[in-house]
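Of the protein chains in this complex, all but one are displayed in their positions.
Moving on, here comes subunit A:
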Amino acid sequence: MSQQEQEKSDKQKYDFRKVIEELQEYEGSGTQLVSIYIPEDRLISDVAAHITQEHSEASNIKSKQTRTAVQDALTSLKDRLKYYDVRPPENGMVMFSGAINSGGGQTDMITRVLESPPDPVESFRYHCDSAFLTDPLEHMLADKGLFGLIVLDRREANVGWLKGKRVEPVKSASSLVPGKQRKGGQSAQRFARLRLEAIDNFYQEVAEMANDLFVAKRHEIDGIIVGGPSPTKDEFLDGDYLHHELQDSVLGKFDVSYTDESGLYDLVDAAEDVLAETEVMKDKEQMNEFFKELHDGEKATYGFEQTRRNLIMGSVDRLLISEDLRDDVVTYECSNGHEEREVIDRRKNTSDHECSECGEVVEGDDENREDVIEHLIDIAEQRGTETKFISTDFEKGEQLLTAFGGIAGILRYSTGV
């Protein structure tokens, strides 16, 4: 994928996610919310025919309210289909329509169409329920990649997953392998032998734990990564403890000092090279660069105001935005012509603003309120700045959201802003 396409798909994913989140909040009072998934090879005329048929079948619905609602939804969808010629766009499309509860016994009619999802729509699906069907879309947006993780030393072991960008610790075991302190009276040979037995038992236990977790998924797994302090992981792998089909999926072994849950996270970092092509590493690289610039460079900026100013100056090379950022920005202009902005939580109402230059209170106006991400991306696009969406599923991604307001930039040159 070219850089531009990648960027487009990031932005598109964001748009999709936004619509999905909106749809998830909606509810119909009856079975009246219609979702239609259309594969790219389906003729539009077929879909229209299907809708017409559903429309006439809907006349059998007992509740008048639901009947009207369903028929209205279908009419609305059929109208939308007129925009398309013979077939839907690449990868197909997904349509939603229905009368949603808008509080106080009122309903609102909404219709949303998502074209060209990230993955092809696999099969035609007509779904009518009290909620919209968004699962298949969510599935497409979920991060790809499934890796099995094992960390172990002689004391303990942990196994888990790397799913997309998220590390999921699943199981742990601690061993009965004696430490170095030999108890009085025991001969060195006997101690050594008991210890070897205990180590062997422990490796078997770890392998069982891993087999239980990974074997069932062995056809989906992209690989298994093993870590631990020097000698253990080698012994474990060389000893053929793992199920033979899993042995073949082992992508590599890496030195990590910790073998508790935190070792699983360290392992993903250590395995950078074998994971290079995965999505988590792409996000990590961006964040590592940003953190490094904060530490010993001058080419980093963060927070809405600073980043925006840098964007306008055209000094931002890459705009980093947290995938979980859900804020709006409101622009206020006082009568003296001072323009100022406030970032607010999307769920909050627009408030008034006191101009920091002249103290005038400016009334908040929803007209001047927009999604903070769109606001920034608009500027970025004009200035030729790339935008990267960063997941919060890994530590530095989480830090982008919690410590830096979800907005940061890597600069082309130092600006002092």
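Simple rule for what comes next: contacts are C-beta pairs under 8 Å (C-beta built on N, C-alpha and C of every residue); 3 or more make two chains touch, one makes a residue touch a chain; residues count from 1.
Heads up, the rule we're going with is that contacts and distances are computed from a predicted model.
Chemist: Match the chain absent from this complex view to the correct UniProt protein name in "ABC transporter permease", "Elongation factor 1-alpha", "Methytransferase partner Trm112" or "Class I SAM-dependent methyltransferase".
Modeler: "Elongation factor 1-alpha"
Chemist: Using the definition of touch stated at the top, determine which of A:Q65, A:Q204, A:S351 or A:T402 touches the missing chain.
Modeler: A:T402
Chemist: Please identify which residue in A:E22, A:E40, A:E115 or A:D269 touches the non-displayed chain.
Modeler: A:D269
Chemist: Please identify which residue in A:K62, A:K180 or A:H244 touches the non-displayed chain.
Modeler: A:K180
Chemist: Have a look at A:R112, A:H127 or A:R195 and name the one touching the chain we're not showing.
Modeler: A:R195
Chemist: Using the touch rule from the top, list residues of subunit A that touch the missing partner.
Modeler: The list for subunit A reads 155, 174, 176, 178-184, 188, 192, 195-196, 229-231, 235, 255-258, 260-262, 266, 269, 288, 291-292, 294-295, 302, 395, 398-399, 402-404.
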